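A single protein chain has been removed from this complex, and every other one stays in its place.
Which chain is which? They are A, B and C, in the order written, and residues in each are numbered from 1.
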Amino acid sequence: MKKKNFMVLGGDERNLELASLLDKDGHNVLKSHIHGLDFRNSEIIIGPLPLSYDNKTLNAHFHDKKISIETVLEKIDSNQPFIAGKINDNHILKAKEYGITIIDYFKREEMQILNAIPTAEGAIKIALERMPITLHSSNALVLGFGRIGKTLASMLYGIGANVYVAARKYSDMAWIRSLRYTPILLRELDRHIHDMDVVFNTIPSLVLNKDTLSHIKKETLVIDVASKPGGVDFDVADKLGIKTIHALGLPGKIAPVTAAMVIKETIYNIIEERGI
Amino acid sequence: MKKKNFMVLGGDERNLELASLLDKDGHNVLKSHIHGLDFRNSEIIIGPLPLSYDNKTLNAHFHDKKISIETVLEKIDSNQPFIAGKINDNHILKAKEYGITIIDYFKREEMQILNAIPTAEGAIKIALERMPITLHSSNALVLGFGRIGKTLASMLYGIGANVYVAARKYSDMAWIRSLRYTPILLRELDRHIHDMDVVFNTIPSLVLNKDTLSHIKKETLVIDVASKPGGVDFDVADKLGIKTIHALGLPGKIAPVTAAMVIKETIYNIIEERGI
Amino acid sequence: MKKKNFMVLGGDERNLELASLLDKDGHNVLKSHIHGLDFRNSEIIIGPLPLSYDNKTLNAHFHDKKISIETVLEKIDSNQPFIAGKINDNHILKAKEYGITIIDYFKREEMQILNAIPTAEGAIKIALERMPITLHSSNALVLGFGRIGKTLASMLYGIGANVYVAARKYSDMAWIRSLRYTPILLRELDRHIHDMDVVFNTIPSLVLNKDTLSHIKKETLVIDVASKPGGVDFDVADKLGIKTIHALGLPGKIAPVTAAMVIKETIYNIIEERGI
Partner (left out) sequence: MKKKNFMVLGGDERNLELASLLDKDGHNVLKSHIHGLDFRNSEIIIGPLPLSYDNKTLNAHFHDKKISIETVLEKIDSNQPFIAGKINDNHILKAKEYGITIIDYFKREEMQILNAIPTAEGAIKIALERMPITLHSSNALVLGFGRIGKTLASMLYGIGANVYVAARKYSDMAWIRSLRYTPILLRELDRHIHDMDVVFNTIPSLVLNKDTLSHIKKETLVIDVASKPGGVDFDVADKLGIKTIHALGLPGKIAPVTAAMVIKETIYNIIEERGI
């Protein structure tokens, strides 16, 4: 790729890391909290992940003052692609009103797939910290067989766990078998969950409800990595004495440098695909 | 599942094996070449794979006479589901005219996924037979990352090959990396194919054309498992002195019993899903 | 195995867990801190791991008073096998003077092999906690290819690391290659160590000396699991700004229940082998 002039705008440590990685690749990189909001010399503006926490102002940990998204959009030129993560629909509309090419890297499939790796490692770290037995030879159940479920199952298998995966579709059952895990139909979950030493939920809807939780033994550890509100009835679990952990934002926590690398590569793919 | 009365209609050894597996599970099974075409005592009619080779008569290896599909459809009652594999669109329409519930098990996703396992083993068998070096530590390239590509890559990796996978999409690149294979963008294939000891094609379009073949070294073995006409320009390969094998129908050849098991389970899933 | 009468003598939580596991298997189990030192109704005496911390008194966390090993030996009868872990040579001699059959389960090969599993998981937990990148796709070097080295390499590979193993012998190089890791001759370590993101030492002698440490980059994490004094010059590492962790006693810390299971099974093997 040709060397570019980037403005890295707002964000937290992850964005600093991203700026540093872009710099190492030979690009010119300005950082908004150091160089200000003058975008004139930048070809591409890289926003934070998420773009905003309050849907009004920029996620900008290292800036002293609040900056409204509106202000940012005003300063961006129509020939400066604006690439950020988890952009609110309103902001996308607004950006288009300004004639700005706005792109959400977080929606890219490859970003989600690669992000599943630090998520899975984060979940495994928690299991290693909290379980009184080894993952090796333990019964480990993964709920859901999407990107995180697949990655997590693969790593658990690689460590030596007896891996069970519960999903809805027959085609998933077939893949799970093909990969040498034990498939469980979600609707038959209650029959099998008692034997599990650890349960990892990746499904963003209430899978571990009162009923299902009542079939789990008390020694089982439940780790929920599905985004809020997650897939566990935490109150019921508490009452039943089942240990639960709702683990969110794992990539940034467990492996900030890898998380930044994933963003960088996704941005490169966007640039390449769009001929930016 | 409750015990059922099956009629296993036509087919070859694989259908005999299927009849025998159904029988072992406790069902009542009639076979058309023994018990004739009287379907009255059968709840479910299981046809062959494919239903017909000539689009007119039943694929029925063990019958003396040709049986027209039309004749079969006339004898099936509207409350007798007719389940077969690779059914021609015309026959589906015709069956519906007769009011028959006709179902193609070969279109089921789980069937395709599980069928990829004997296909992959068949391709590996050929590689073991034809290569003068071990698969272990060899450079093995898989073209395509669909069901067969995924399964084949996983087995090659398990044997110890250096696995490369070429595909079109960035999201596939991400998965390939996540699984620890080396990803290659299909459009950059020509740059990498020279280093390969064996190439497995799973893409049903002309990937290994004249141009790309010219980058392959002569010692490389090319195994094409894509259905006819395959993905290799075989004439050009021949002229260049590249060894190619077009391997078709691997499941039935390499593992007829497993192939029958896969059909049986797919049929069970159909029965369960439809409440037959 | 026939049901036995066990006395579980001294120890810490791990021995309590062991007592509980023996009990679950249907044996009669007395615990010395509850039932006292009356061994008359016990067929087999199970001591702690290690038998003693000070070479004089029993390792007995739950006893109020110090108990000398001498006192214990006096109370054991010659037909009561005494099985404990990490027994000092003096105590073995002394026991033999008393005519006691004394057996060190910690010296058993299968115990060491199975104990390597929680050790490896403990080392991985530390890596996950301390590294800013994922283990997946990282360069992870294992020093030594004994029981812990082999187990650790296998798990790191299973998570998706690029695994390097350094050892002395050509035969180890061959095994390492056969298992798809990258082999490094220990005498060529200095040439390769710069590329590593994490180094796990399992060799109980000074491998990471001043010289070799000077080739490590500052971002590299060094985890030493070799028993004291370990294989790292920690002072020099400190001065060079290299992060080091000397992780000892991992099995009891990371997975006390598994650690107890391993002891239990080793004891069963001893009983079976000796016809006790």
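Heads up, the rule we're going with is that a residue touches a chain if its C-beta (ideal position, glycine included) is under 8 Å from a C-beta of that chain, and two chains touch if they have at least 3 such contacts.
Being a predicted model, the structure only gives us computed values, none of them experimental.
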### Touching residue (missing chain; options C:Leu18, C:Ile46 or C:Ile117)
C:Ile117
#### Entry: Selected from B:Lys3, B:Lys96, B:His136 or B:His194 as touching the chain missing from the view
B:His136
## Note on the structure
Of A:Pro48, A:Pro118, A:Gly160 or A:Pro183, the residue that touches the missing chain is A:Gly160
### Message
Please output the residues of subunit A touching the missing chain, sorted low to high.
### Response
136-137, 160, 177-178, 180
### Touch list for subunit B against the chain that is not drawn
117-118, 121-122, 124-125, 128-129, 131-137, 154-155, 157-160, 254-258, 261
### Query
At which residues does subunit C meet the chain that is not included here?
108-111, 113-114, 116-117, 151, 154, 169-171, 173-175, 177-179, 269, 273
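As a convention for this text, only the chains that are shown with their structure count from here on.
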### Task
Would you identify the chain whose C-alpha centroid lies closest to the centroid of all protein C-alpha atoms displayed?
A
### Summary
The C-alpha superposition of subunit B onto subunit C, two copies of one sequence, needs a rotation in degrees (nearest 5) of 180
### Chain separated most widely from subunit C, comparing mean CA positions
B
## Note on the structure
Multi-partner residues in subunit B (2 or more other chains touched) are 177-178
